[in-house]
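In what follows, a single structure is set out as structure tokens and then discussed.
In this view, the complex is presented without one of its protein chains, the others remaining in place.
Naming follows writing order (A and B), and every chain is counted from residue 1.
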Amino acid sequence: MDQKERVLVNEEVVAKSKQWPNFIRAKLGFRNHWYPVLFSDEVKEGEPVKTTLCGENLLVNRVDGKVFAIKDRCLHRGVELSKKLECYTKDTITCWYHAWTYQWKDGLLCDIMTDPGSKMIGKHSLKTYQVQEAKGLLFIFLGDIEPTPLIDDVPPGFLDEGRAIRGMRREVASNWRVAAENGFDSTHVFIHKDSKLIKGNETVLPLGFAPPVDGEEGALWEVVNNESGPKGVYDNIGQHAVPVMEGKIHGETVLRPVIGGNKRIAQQISIWMPGVLKVDPFPDPTLIQFEWYVPKDENTHWYIQTLGREVANAAEEEQFDKEFHGKWKDLGLHGFNDDDIWAREAMEKFYKDDWGWIKEQLFESDGNIVAWRKLASEVNRGIQTLDNL
Amino acid sequence: MDQKERVLVNEEVVAKSKQWPNFIRAKLGFRNHWYPVLFSDEVKEGEPVKTTLCGENLLVNRVDGKVFAIKDRCLHRGVELSKKLECYTKDTITCWYHAWTYQWKDGLLCDIMTDPGSKMIGKHSLKTYQVQEAKGLLFIFLGDIEPTPLIDDVPPGFLDEGRAIRGMRREVASNWRVAAENGFDSTHVFIHKDSKLIKGNETVLPLGFAPPVDGEEGALWEVVNNESGPKGVYDNIGQHAVPVMEGKIHGETVLRPVIGGNKRIAQQISIWMPGVLKVDPFPDPTLIQFEWYVPKDENTHWYIQTLGREVANAAEEEQFDKEFHGKWKDLGLHGFNDDDIWAREAMEKFYKDDWGWIKEQLFESDGNIVAWRKLASEVNRGIQTLDNL
Partner (left out) sequence: MDQKERVLVNEEVVAKSKQWPNFIRAKLGFRNHWYPVLFSDEVKEGEPVKTTLCGENLLVNRVDGKVFAIKDRCLHRGVELSKKLECYTKDTITCWYHAWTYQWKDGLLCDIMTDPGSKMIGKHSLKTYQVQEAKGLLFIFLGDIEPTPLIDDVPPGFLDEGRAIRGMRREVASNWRVAAENGFDSTHVFIHKDSKLIKGNETVLPLGFAPPVDGEEGALWEVVNNESGPKGVYDNIGQHAVPVMEGKIHGETVLRPVIGGNKRIAQQISIWMPGVLKVDPFPDPTLIQFEWYVPKDENTHWYIQTLGREVANAAEEEQFDKEFHGKWKDLGLHGFNDDDIWAREAMEKFYKDDWGWIKEQLFESDGNIVAWRKLASEVNRGIQTLDNL
């Protein structure tokens, strides 16, 4: 019974944030960045797939091998085209309601079958967005400007030749920012202390990290903000801080990490615009984990988990593929990251009404998160707002 | 955790609408009009029935054959009388909580059984609304004024002597306006192209209509706005526009209508205040469909579907009754209109926050809908608001 001005973010909260106002505003993510939304093999020739990115409902289709994304809302009466898919030619989609027909490639209203002489024809277009395929992922540029190079929106090394990528996608019930911070958070290792990955693998994770004494804190993270190329933050806590191997309360040791072996993992962790993590190596010395926290809407994100390995030839890639499906998907992407998922969902409540960004009390180890928020607040190419929906 | 000023309609949107501001405001429908809410046989002597009209909860009862409608909310502490029906005399209803007792005929608080000497007795009344039975339907006048003649709020011909009416009622999850426009929409025939009615009947529907060239557009609809009598709009597209029998994209024919036979139906379509459609003839040359889109609340409407046939005597009415239940209910009211129901529900989302009325892009064939909106915005006898609830 309530119909008022729509508001996405509480501006009273934004006003209290001196350091990262636009990060708080970015509840629906960023415009003019490349986000992976689906895997390539999820979109087959002539079989449109419905998805949502940054709150916008999209239809994605493959036509003669090339993938296109259009807004899933007819210009005429606003219905979702996906409610009943009607494609009478391979390069068009027709609205089920009044037969307004749009071209996949540019969204042009090329015909209206119910009124073939309408003057609207050829004069209006559905919003379309650029799609780019790389490493088996479909990236969409929710853009108002000319698409920027994809390489500027992925972590260094992801697009390298010879790096094979495999992965999986799921929907998680938290805002994307809560998810990104969970991933980049140095001391969240504590939640993984009983992880199947650690127990079932020849590795170990400390309980936490003791940062160095005063004066050296700056070394704990490093911001990358070059004019071109990806922008991000390196977390150096692994190199500069002392791993905590004994959990103490009142001076007594109450907890020690599980030690599965001495393989060194997660040596270098970095986060990149528009919200993608690189953990190198992970979950094994031969692998790098790249994972995206893609805004679906204000309350949920697509968690796109990928592992990359350098391969010299097709046989090695085939071997990696087998290993991914036979071992790492279960042991790493589930066995380790399932804990991250419930942690994000548990954190969502506090930040949902925006006040969490003010009420929280960060500590020394959160310095890299602070650096990330400032960077994201400053270098994004645009913030998704309700007006775009 | 949110308690603010209640608002039904976004006045920022209303302000942007020069042509039909009050139509946008009428989210809960109109006051001082007759709406059918139930069929006569749904309300039996002494068995009160709970319903909702324009957001107001009502109790409808039959006392000595006459039907009364009272507000389903005790004056005292606001509980619904229907939560536990207690009627100790045939002409009264007693609240289950503190035994405040009201007369069906006028809502008068005639007794309080828990405190027989209260000074409130005889001085307060529940809101009551006039009820009129016609053609097997119960019409309610949600009024603040003297009831107007019923004949002014039904389509021409509906009350004619010799016209037998049969029908059914269901609840649909869209606002009533979205439903009314779906019904009156000339080019929505496109959604019925695979309809059971067309395939299973000796008839045909075109894919759409090509309106005539410039200068003749006025002929496509005709507004009826006499001082007394029903007010409405005739859609003349069937007569003046060219039926589209070939669906073309890029000049190629991709679709043709199913042709079941050559019976001519839906020759004349008209919509009438406060929101009732007449399709003449339909779904057969011997029948007229009259259907109401009655506001239940802001998100749902009662879809009251009726068919009328001229009958000369009781035997012919009996024959019609058999045909209605044996054939037309399934073939027409379900076989054809079930598609309209999901179309309305699919359209609801876009208009729910009012912005759809601004963001939509109407085309030439929507001229009759525009005429209807303007009429409804101007000639209604009052708009239902939250203050009335």
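To be clear about the criterion, a residue touches a chain if its C-beta (ideal position, glycine included) is under 8 Å from a C-beta of that chain, and two chains touch if they have at least 3 such contacts.
Quantities reported herein were computed from a predicted structural model and do not represent experimental measurements.
Within the whole complex, the absent chain has one touching residue among A:Gly107, A:Pro155, A:Gly183 or A:Pro211, and that is A:Pro211.
For the options A:Ala15, A:Ile145, A:Ile259 or A:Ala346, the residue in contact with the chain missing from this view is A:Ala346.
Residue in contact with the omitted chain (choice from B:Lys44, B:His124 or B:Arg264): B:His124. Within the whole complex, the absent chain has one touching residue among A:His188, A:Lys263 or A:Lys374, and that is A:His188. The omitted chain makes contact with just one of the residues B:Lys16, B:Lys50, B:His98 or B:Lys359: B:His98. Against the chain not displayed here, subunit B makes contact via residues 1-6, 73, 75-80, 83, 88-89, 92, 94, 96-99, 101, 110-120, 124.
Think of the hidden chain as still there; on subunit A it touches residues 4, 6-10, 12, 27, 55, 185, 187-191, 207-211, 244, 247-250, 252, 254-255, 298, 342-343, 346-347, 349-351, 353-354, 356, 359-365, 386.
As a convention for this text, only the chains that are shown with their structure count from here on.
Chain geometry summary: the mean Cα position of subunit A and that of subunit B are 47 Å apart.
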